[in-house]
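Shown below is the structure under consideration.
The complex appears here minus one protein chain, its other protein chains still in place.
Chain IDs A and B follow the sequence of writing; residue 1 opens each chain.
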Amino acid sequence: MTLTNRSLVTIDDLSNGEVLALFSLADEMSAAMEEQHGLCRGKIMASLFFEPSTRTRLSFEAAMQRLGGSVITASDVGASSLAKGESIADTARIVGSYADIIVVRHPWEGAAKVVADFAGIPVINAGDGGHQHPTQTLCDLYTLQKERNTVKGLKIALWGDLKYGRTIHSLIFALARFGADILFCPSPGLEVPEHVINKLITEYGGEVERLETSGWEAKDNLFPLDAIYTTPSSPHQLAMMPGISLQAELKSGVDALYVTRPQKERFAAAEEGRELKGKYPVVDKKLLKGKAFRQTLVMHPLPRVDELAYEVDADPRSKYFEQAARGVPIRMALLATLLGAREIAVPEEDSPPKIEYPVYRRYLSPACPNPTCVSIQETETKYLKPEFKIVNTRPLTLRCVYCEHGFEPKYVASADWHEGKLDTKKYHSADSHWVRTIRPENLIVFDTEEAAQAHGFKPSHFTGGHH
Amino acid sequence: MTLTNRSLVTIDDLSNGEVLALFSLADEMSAAMEEQHGLCRGKIMASLFFEPSTRTRLSFEAAMQRLGGSVITASDVGASSLAKGESIADTARIVGSYADIIVVRHPWEGAAKVVADFAGIPVINAGDGGHQHPTQTLCDLYTLQKERNTVKGLKIALWGDLKYGRTIHSLIFALARFGADILFCPSPGLEVPEHVINKLITEYGGEVERLETSGWEAKDNLFPLDAIYTTPSSPHQLAMMPGISLQAELKSGVDALYVTRPQKERFAAAEEGRELKGKYPVVDKKLLKGKAFRQTLVMHPLPRVDELAYEVDADPRSKYFEQAARGVPIRMALLATLLGAREIAVPEEDSPPKIEYPVYRRYLSPACPNPTCVSIQETETKYLKPEFKIVNTRPLTLRCVYCEHGFEPKYVASADWHEGKLDTKKYHSADSHWVRTIRPENLIVFDTEEAAQAHGFKPSHFTGGHH
Partner (left out) sequence: MTLTNRSLVTIDDLSNGEVLALFSLADEMSAAMEEQHGLCRGKIMASLFFEPSTRTRLSFEAAMQRLGGSVITASDVGASSLAKGESIADTARIVGSYADIIVVRHPWEGAAKVVADFAGIPVINAGDGGHQHPTQTLCDLYTLQKERNTVKGLKIALWGDLKYGRTIHSLIFALARFGADILFCPSPGLEVPEHVINKLITEYGGEVERLETSGWEAKDNLFPLDAIYTTPSSPHQLAMMPGISLQAELKSGVDALYVTRPQKERFAAAEEGRELKGKYPVVDKKLLKGKAFRQTLVMHPLPRVDELAYEVDADPRSKYFEQAARGVPIRMALLATLLGAREIAVPEEDSPPKIEYPVYRRYLSPACPNPTCVSIQETETKYLKPEFKIVNTRPLTLRCVYCEHGFEPKYVASADWHEGKLDTKKYHSADSHWVRTIRPENLIVFDTEEAAQAHGFKPSHFTGGHH
């Protein structure tokens, strides 16, 4: 099995078997660090950081150098050629002709996919806006695997800013795929985005139950439990357990508490301000005295600010510094395999094949509604066309191939109906029964009736009631 | 033939034979990239970028690392010790004691020469203000050589911002020296500077004809042709072809179209603003459909903004990404030879010897009138004295040895005349016949009569008419 010349843009780009094989390789490399030094001799990794980062960048660069490879770094890209208005695709093509592999961080969601599409060499996403940060997820899973021997069946509580934390989004999908149960414990107002929940249900099976948290009181120092995800492989199914509550869930203990900081740099203006500080739960010695946490691994992607007390550092349950340290062997294993310097053995039984959704890509396409999606930025629209996966038909849901945000267009038409027959160029409400009868390759969607009419379509009687 | 310990400040620092020998070495290195990895082991290249740059810096650093060498980088120099007011000479001396070779980019024209003068190790100019960028020129020539097997006799159209593009200035001189014809197609207001044209005529022979462009209409999508340079070796001489026109020139086809972006960061305030956007010609599919472009290589030093449409990327005539990629082997060849790790074989027949101009350097010297010349900056005047080459006597023209801007002083005197004879300390108009009789080592020039009188000189009767 080879990973050579592949890219890692989202955690979905690796199968479960590949992830586990990387963990074995990371173990092997950790055990004999000095011996890895010739492995990538003569290879060059380009670090392209369009957003500042010390930890992640240095971790990748240390990993490449432990393998004997070289590094070229642009950590100040915001100030350099990009300031001259260059597109991501051009940067990717050029740096792709200098280096053997690219590690990229960018503030726009989907930017890493664009780099991977144009570079011509393997690309690793080191964080693209609020979208994904898959190597952080590998560190997280690797830590769980090392500490508990398996991820399957673990109960993981995610704590804090579940809205803007890209590490959280990558992690949720990975936990689901590996068969963990997830307790969502967001700071009020920073709940997991809908598109993440939707992808969780439609793609990984299992169930999500939402809990009422509005009247929550912070008794027993516990956090508000917002939702629970249980995997299909879980012994108890939520459907059979109405009225499930945090207390019930916690009885059996939490395997890991994954704490995150408020990602203030991504907050919308409304969320900023003084109120948050008071509301943001703090993990400290007192909280960890609870019965449910007796065996709990305390994890954090770091950097921390105030949400995780320093007094916890000396606690044997604290694993966040190990989690960070494990970034080096994990990234070594990843770099060595993508560069073709090492092969990995993937077990026969692997994750189920990914769902292949029909693609929506046409001239009339609406733009992705996510304001930080790479596909709608001025420098990128010169060459990128909107492209979506049709992930649902009831309600009709398109998911941007770049940022993976989903949205539900309001009106539809069919390319088949009107070809050559101008009088039948009609548009319909997206919630009419017509939607399911349109073949994906013929689907046309509109955000507004005005958009439909601007393209010469007339309302059908299935648009009524929307006026 | 050795290049060891030499510096590359302007493209004139390499003879034609040396350039071609570097191309052969670059070919050899491209063909066996992995084998070069031991060549510069233990050597250190210092990247000093006083202006942000991703592409050029990463290209140099990748080249050094492909050779097995190490790199120390200051890409944020603007914010560091320079902010403490250090001179370029001091930085050069100190970094020269750390590294084996320096690559420097700086916003001031002539800065690379200062670094080369003080570093004590080889220095490569990676762009000094609007002056030169000789390794970009090597990439450009190398691409022409690879695609057409020779530069001699090619017809190259330079397109866009010919005023501020330093890559353009280096390239013009190189093309002339290698015997190419040049069509100048500037965006109106961004014509090639006079001092470049003057150097082209006086130093490379050949002829420049200016064309009337004021009434130009952009019919046939063609650009306004501002001037044509034909080399001495060109089969037709312009003098024999009065009334030459773009249409005539284009009949035989253009070998390469060298597109540049507007260098907005160097624009004077007056040139900025909305008007430019509309006037700046765009190279797109439609333009390239013209007969003259059937066999034309499309080149660009990158980054591009809007002047070169993305739709052209897939066209087989587009060579700009190859042009960028070739930067690595070219810079490998250059680094390896300047560091003495490789020798090159230069053919017997080489470029004609450079003209040795008399030098003007004295206490009374006027300052260089170029406001971005390194020699007049506050931190540098503490140790740099103005120095000029006397490149012409009718009109009397001095060219700054740092930035290579030329200027014509208004008044002259002779050091010979007045030594010990105070009553004969007289100054004359620079356009009087006296100028040619003054021996260069005795020449004294003044910008104004006031300056002359302040130094105790009196007007002669050859200053009349200027009052």
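Brief remarks on what is shown
FYI, a contact is a pair of C-beta atoms (placed from the backbone, for glycine too) under 8 Å apart; a residue touches a chain by one contact, two chains touch by 3 or more.
Note that the structure is predicted; figures quoted are calculated from it, not measured.
Touch with the chain omitted from the figure is made, among B:Ala74, B:Leu308 or B:Leu398, by B:Ala74. The chain omitted from view is touched by exactly one of B:Ile94, B:Ile197 or B:Ala309, namely B:Ile94. If you put the missing chain back, the residues of chain B touching it would be 41-42, 44, 46, 48, 70, 72-74, 76-77, 79-86, 89-91, 93-95, 97-99, 382-383.
Residue positions on chain A in contact with the hidden chain: 34, 37, 52-55, 57-59, 61-62, 65-66, 68, 71, 73, 75-76, 261, 265, 302-306, 309-310, 313, 321, 324-325, 327-328, in rising order.
The working rule: only the chains that are shown with their structure count from here on.
Rounded to a whole number, the gap between the C-alpha centres of chain A and chain B is 48 angstrom.
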